[in-house]
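The complex appears here without one of its protein chains, the remainder shown in place.
Showing chain A:
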């Protein structure tokens, strides 16, 4: 028996008796986080999210593009107070979200052509300006619609600094037409037009372009790369972009289970590995200067990333690594050096 009252007992155990819990979710890739304050939570975690790209669409299971678009557009919707118009290039996103009379889009949405989304968005923005409306405008397309056929319109929109946020969903190929090579297809990757045949199967080395860098060279107010492996970061970048006026560009790495030859459940893992091996640098740039690079948390050899995908299966035939794996590793190393991807994470 003790006469100590319960109310006299301190609320916390002595320091040495406390469990050292690490709430790893905070500041990590995880999204549905109830342990952090309201303000820090993701847009998707909010019941008030707009669901601008709502359920019921026809994307493949595990489609990175569908995921990326949902987060990006909802974040843009919140940032604009739901006063937003979207222009969409032809491609998977356009096709799987819409065939008439159905649509997954709960915001005004216009599809014109494959290669003109940036210019059409310029027109919409011009109309808003002339009408004195505050409505914001985004354009979106796949890597093919952005880096190849839509590139001239994109560059024109950048150069004029039109008030458009362009979002490129980079799944590294023309997926809607059956997985052909685009200028964003990485070296060695097998596509329908870079078959895994001949002495050097898959896509060639030394070709292709990384449009975020070209966007930076246009000196536009904001450029960023993002990944569906870090949806907090993706949302933050969209929100940041929406706070700026003028031409803005965000390119999101969105794994495509079908085109990459990977299980649907590996989409996030693949996106994370693409970042962690250094192949897909995640950075931000403002007015022509790189201002921030997202550090690699736990560096992995690119081999780990490649091995998960059938589009690289020819690199590991017969249990031996093709020497080109080392060449891809060199590309990763170059990215790590160029963007300073190793070291302390300044982000959290």
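Heads up, the rule we're going with is that a contact is a pair of C-beta atoms (placed from the backbone, for glycine too) under 8 Å apart; a residue touches a chain by one contact, two chains touch by 3 or more; residues count from 1.
By our rule, contacts and distances are computed from a predicted model.
Participant: For the chain that is missing from this picture, which UniProt protein name fits: "Pyruvate ferredoxin oxidoreductase", "Deferrochelatase/peroxidase EfeB", "Maltose/maltodextrin transport system permease protein MalG" or "FAD-binding molybdopterin dehydrogenase"?
Facilitator: The record names the chain that does not appear here as "Pyruvate ferredoxin oxidoreductase".
Participant: May I ask which residue of A:41, A:160 or A:245 touches the chain that does not appear here?
Facilitator: A:160
Participant: Out of A:87, A:175 or A:196, point to the residue that touches the absent chain in the complete complex.
Facilitator: The one listed residue touching the chain not shown is A:87.
Participant: Which residue among A:122, A:182 or A:309 touches the omitted chain?
Facilitator: Of the listed residues, the one touching the omitted chain is A:122.
Participant: Hey, which chain A residues sit against the chain that's not shown?
Facilitator: 82-85, 87, 94-95, 98-100, 103, 105-113, 115-116, 119-131, 135, 152-153, 155-156, 159-160
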